[in-house]
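See structure below.
Removed: one protein chain of the complex. Kept in place: all other protein chains.
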Amino acid sequence: AKSEDDDADSGDSTSASEGDAGQVVSSPGAGAETCVIGDYGAEKLDLKTATVGFSQSEKEANPFRIAETASIKAEAGKRGVKLLTANAQSQFSKQISDVQDLIAKGADLLVIAPLNSDGWEPVLRQAKAKHIPIVTIDRKINAAACKDYVSFIGSDFVEQGRRAADRMIEATGGKGELAILLGAAGNNVTTDRTKGFQEQLKKKAPDLKVVFKQTGEFAREKGQQVTEQLIQSKPGIDGIYAENDEMGLGAVGALKGAGKKAGDVKIVTIDGTKNAVRGIVDGWIDGVIESNPRFGPLAFQTLDTFTKGGKVAQDIVIKDSAYTKDNAKSDLGKAY
Amino acid sequence: MTIDTPSPVRPVDKVTEGEPLGASRSERLSAFAQQHGALVTLVLAVLAAWLSFDTFMTVDNTQNMAVSSAFLAVVALGMTFVIITGGIDLSVGSLFALGGVLAAWGSQYGTAVALLLPLAVCGLIGFVNGLLIARSRLAPFIVTLAAMLGARGILLAVTDEGSKTYLVDKDSFFATLGQGKVLGIGAPVWITVGLFVAGAVVLRRSRFGQYVYAVGGNEDAAALMGAPVARTKTAVYTLSGLCAGLAGALNAAWLVSGVTILGSGMELEAISAVVIGGTLLSGGFGFISGSLVGVLLLKVIQNVINQIGSLDSAYQQVVSGGFLAVVVIAQTWLGRRRRVL
Amino acid sequence: MLSVRGLSKTFPGVHALDGVDFTAHAGEVHALIGENGAGKSTLIKVLTGVYRPDPAATPGTGVITYDGSEVEFTTPLAAQHAGISTIYQEVNLVPLMSVARNLFLGREPRGRLGLIDFRRMHREAEQALRDLGVRVDVRRPLRELGVGAQQMVALARAVAVDARVVIMDEPTSSLEPREVATLFGVIRMLRARGVAVIYVSHRLDELYEVCDTVTVLRDGTSVHSGPIAELDRLRLVSLMLGREVGDVRDEGLTNFSGNHDTEAQPILEAQELTVHHQLRGVSLAIRPGEVVGLGGLLGSGRSETAKAIAGALPPDSGRVVVAGAAVRTGSTPAAIRAGVSLLPEDRKAEGIVPGLSVRENIALAALPGLSRFGLVDEARIDRVVDTFMKRLRIKASGPHQRVGELSGGNQQKVLLARWLAMNPKVLLLDEPTRGIDVGAKAEVQKLIDELADDGLGVLLISSDVEELIEGSDRVVVLKDGAVVEELTGDAVTEDRLLRAIAAAPATTADPRTRGGDDD
Partner (left out) sequence: MTDLSLGGRTRVDRDRLLHLLQNYGVHLGVAVLLLVNIAITPHFLSAENFRTQAVQVAPVLVVALGMALAIGSEGVDLSVGSVMALSTSLLSLYLGYGMWIALLIAVLGGVAVGVTNGALVAFIGVQPIVATLALMVAGRGLAQVLLPQLKDVRDPTMASLGSGDLLGVPYLVLIAVALALLVAFVVRRTTFGRQLLAIGDSRPAAKLAGLPVRRVLILVYVCSGALAAIAGVLATARLTASDPTSLGNLMELSAITAVVVGGTPLSGGRVRVGGTVAGAVLIQLLTATLIKHDLPPSWTQIAQAVVIILAVYAARERGRR
């Protein structure tokens, strides 16, 4: 096979490791609650000889998941830890079975990227019976930290929504009509990113009205289709908030197709993929709030500290950066 | 051996029950394989997995598999009735999710509400499906497809567009229906086994069961023979809705929450399980136990993929698709062999 | 007992019944006769709640009176509960279910907890069938039985309940003489019990044998009703056809002429055809211009022979040679290309394509010949269809009516037309006149004669012994899947045929010796 890129020199082929921006903890847990192994009821062990099970929620088919899994695998390799993996293919029941399978296969420690925040009871009970420490990444589990699981590492989705709102207010000048491209219905991420965005708008820019809220199911094609309908029925729309980059890029496609010019409609998205950051450089996108997927180092660091008996924070919220016109060009390499 | 295309109208010879008295040995052998092909495959798969992975045949692992199969199995139970009448029910996945959400919401008012509410709502949707199919003579595929969308819509409506998850009190009796253990075996497993026994008795030994087979075997003839065709059809779709709702409720008890993102693709899983179990999609032939075996087989395959562990998510799909193809080809082939012999 | 007055039934575009009057009394056998499409089956279906009658135009008409009171059956079940049991025209049972389950569907004996008592059910089913001279393993799927045996199961089902009216729509069309005799025994017994029997058949002999009264339908209206003894055959036929007695006499009742030239080289030779459990080395030859009859009991393998020759049943061994060249066995297209066409026995399931129009059905097999570069030539199809619809007197509202809506006899004519449009060398006719009225039957017979005269080889399978004898130049007799005798020339007589068939004790549908039924 010969794809377009085989002879074109494209930036896409740059590997994930180049300019890798590891995660930075935003709130180095001074006052935050912490957890030690004794509280959790597990035994100390040496991470080097342990088996770590990693349950991924979605197929490694979008940049975020690819980077996330790759980062976990790379870190495990670097530390020489035995890693078991499973992928739930976006089916929640499968993820529950997956984690149970990982436990049955002898995982001593678990890193879970949950598909959903609720419904983890069977897994948590089993893990507790075997005193297996669990670290959840990128999404939280609705359960008691340091009791049902050790800690959560990830972004604050509500905060991401708020920051997206800030960017939008800045880009539009705090006035006008907005559309939201929602993520998949019933998904915590969707709920939180919407909540934060709308809260912030209400607080800071009551003149920015959300007049359109439709799901683009986190997919580019859906984002494009919905935006096409939007610009037919509301030609005067001022801004579009897309809850992930893919839908934002779909929106860009729709705007281009409708003959709009870059900057006519302000677009703010969340994630920080290369394509979206390039969109800023091209002038179509006005801001990308980062959601950093490179959980490997931090997750293993946490497990290491914890299993050695050290204190780890229950909520390790990472500091997501943001891409704007000012830093997009220079930080393009940091995007995934 | 000469190969011949079997006709869809009058499928391959099937022995409806019991041992074919006068059949030759090879005929009997392939009749057995036809009926129990899935069971044979299951046994082989389990043996192979047992030999290959020492973490397969552990108490933990088998427990896990049993409990997590239970919910799909209950859905497949209802689906078996529907498919034997020659129909299909695509709404079960949505009803499963809806049942879970309603049960979780209802659990705040006690176990009775937690069970009865999903049964009532899902049963009602199944009943409406049945009416549209049996009385208005609409195609089952399309009616239940619409129900699948509609039930998902209702789910979104009662959960504030999916943003609200209702939780079940961990210490309630309802939760023990999902979490409890009897003799070391999870409650959902017992419930499932009980339902399957009841289902098998109803299908084989009750008059209603005879009607189910008759309607699937030849609807017009069944009507002329005085079978209550419309009532039978309505009943099986209601039953399927009830099963899906109950499975959802049990699942909610197990997960102690009404997870909103469940059930997509479940209808296809259930249909695959039923078909792998030897039930003919064209109706008139099939059995309950086969569906249970089909569910277990799907579960074992998934477990084996996880046991291998390193399979890329994309390859996993290729493997399961390929596996499904192999099973149905083998089954069709066995069925035909018996006929040509 | 059961009567209707001014009953009408309209289907979209067809007036199937138009003010029918009909009365059946207890303890009488009432014949219901008429041409194909006269409305007999429709009347029966209206009587038994399958169809609803049209709302009455004038009060007092269009009602069904049963046992002295007005009734309206909304389902067949309601009619059954009221004591009317029916054998519908097409064998209507559930092929995948066992014989016993078919027999008892809806009235299974139940034991404790309301569960079905299978042991008792099987015992009773076996007994009921044995009473009718049928011995089968009642646990096996019904579909493994031949059409005739299935018909007997339907009969057993109908008489097993304590019915007060028993309706039979062409029950004998797939029965052998022996079974017909059994059936008549049953009918007489029912009459003696005071049951009203309504009996539909195209076989006039039978009517005179068992019936007391007759009602003649023509074009959806009742044209005559009265004791059958008062009518002679000719009068009966002329009533059915609506023609004068004189015209009918000219045409006669069977329409086969004399013999054909039988000297030529065979156009078709079947050599040692063997199909596991079904055929044991069947050989036969058909010469151009010859009608070869295939005789034998129910289940002797006649249909299988025809199917094996036509490529619809792959033989384990044996050859089929047409015009000197071997034909690939097991392939219908190959056989058809070689000029061998089969008119199948099971018209409903294997013959017609019910949803397509008369026109499409006639043109179906000949399509490749009626098209150029894969595009169909509509004008040519119209011509062909027109020709055959006229020639076979196919009664339909037009070439675009769906075949599924036609009466059984007309469906058969459409099938004949389909094959005649192919200009075949050899026609294999499996029960070509089953369920066809006298008028059409005579025409079909005449047609067979003409075709043979034109040099076509014909294989004729018929359960109507008279037809077989008169129609065939030669009769090959099968028994248990093997040829036992061949009657030629003067030996083709009813007596010789029956003797050949009866040479050894005949068992009906013994499951042990049979493989799979036609697919």
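Here the chain labels run A, B and C in written order, and each chain numbers its own residues starting at 1.
Note that in this section a contact is a pair of C-beta atoms (placed from the backbone, for glycine too) under 8 Å apart; a residue touches a chain by one contact, two chains touch by 3 or more.
The structure presented is a predicted model; accordingly, all values stated were derived computationally and were not measured.
Student: For the chain that does not appear here, which of the shown chains does it touch in the whole complex?
Tutor: Visible chains that the missing one touches: A, B, C.
Student: Write down which of A:Lys105, A:Arg193 or A:Arg220 is the residue touching the left-out chain.
Tutor: Of these options, the touching residue for the absent chain is A:Arg220.
Student: Tell me which residue among C:Arg52, C:His81 or C:Arg383 touches the hidden chain in the full complex.
Tutor: Touching the chain that is not displayed is residue C:Arg52.
Student: Touching the absent chain in the whole complex: find that residue among B:Ala48, B:Val197 or B:Ala325.
Tutor: Final answer for the missing-chain contact: B:Ala325.
Student: Which of these touches the unseen chain: B:Gly150, B:Gly180 or B:Gly309?
Tutor: Looking across B:Gly150, B:Gly180 or B:Gly309, the contact with the absent chain belongs to B:Gly150.
Student: Which parts of subunit A face the unshown chain closely enough to count as touching?
Tutor: Its contact residues with the unshown chain are 1-8, 12, 59-63, 66, 185, 211-215, 217, 219-222, 224-226, 228-230, 232-233, 235, 246, 249-250, 253, 257-258, 275.
Student: Even though one chain is hidden, which residues of subunit B still touch it in the full complex?
Tutor: Subunit B touches the chain not shown through residues 3, 5-10, 88, 132, 136-139, 141-143, 145-147, 149-150, 152-157, 161-162, 268, 271-272, 275, 280-282, 312-322, 324-325, 328-329, 332-333, 336.
Student: Given the full complex, what residues of subunit C touch the hidden partner chain?
Tutor: 10, 12-15, 18, 50-52, 54, 310, 312, 332-333, 335-337, 341-342, 344, 349-356, 360, 363-365, 367-368, 371, 374-376, 396-399, 418, 519
Here is the rule we use: only the chains that are shown with their structure count from here on.
Student: What pattern do the touching chains form: line, ring, star, complete or other?
Tutor: line
Student: So which chain ends up in the middle if you average the CA atoms?
Tutor: Centroid comparison flags B as closest.
Student: Can you tell me which chain lies farthest from subunit B, using the average of the Cα atoms as each chain's centre?
Tutor: C
Student: For subunit A and subunit C, what's the span in angstrom between their mean Cα positions?
Tutor: Chain centres of subunit A and subunit C, defined by C-alpha means, are spaced 72 Å apart.
Student: Need the CA-centroid distance for the pair subunit B / subunit C, whole Å please.
Tutor: Each chain's C-alpha centroid was found; their separation is 42 Å.
Student: Using the touch rule from the top of the page, what residues of subunit B touch 2 or more other chains?
Tutor: none
Student: Going by the contact rule set out above, which residues of subunit A touch subunit B in the complex?
Tutor: The contact residues of subunit A facing subunit B are 56, 59-61, 84-87, 89, 91-94, 96-98, 100-106, 115-122, 125-126, 142, 184-187, 190-191, 194.
Student: Sort out for me which residues of subunit B touch subunit A in the complex.
Tutor: Subunit B residues touching subunit A: 55, 58, 60-61, 64-65, 67-68, 71, 155-156, 159, 161-163, 165, 167, 170, 178-179, 251, 254-262, 264-265, 299, 302-303, 306-307, 309-310, 312-314, 316-317.
Student: Can you tell me which positions in subunit B touch subunit C when the two form their complex?
Tutor: 2, 4, 6-7, 9-11, 13-18, 20-22, 201, 205-207, 210-211, 213-214, 216-218, 220-228, 284-285, 339-341
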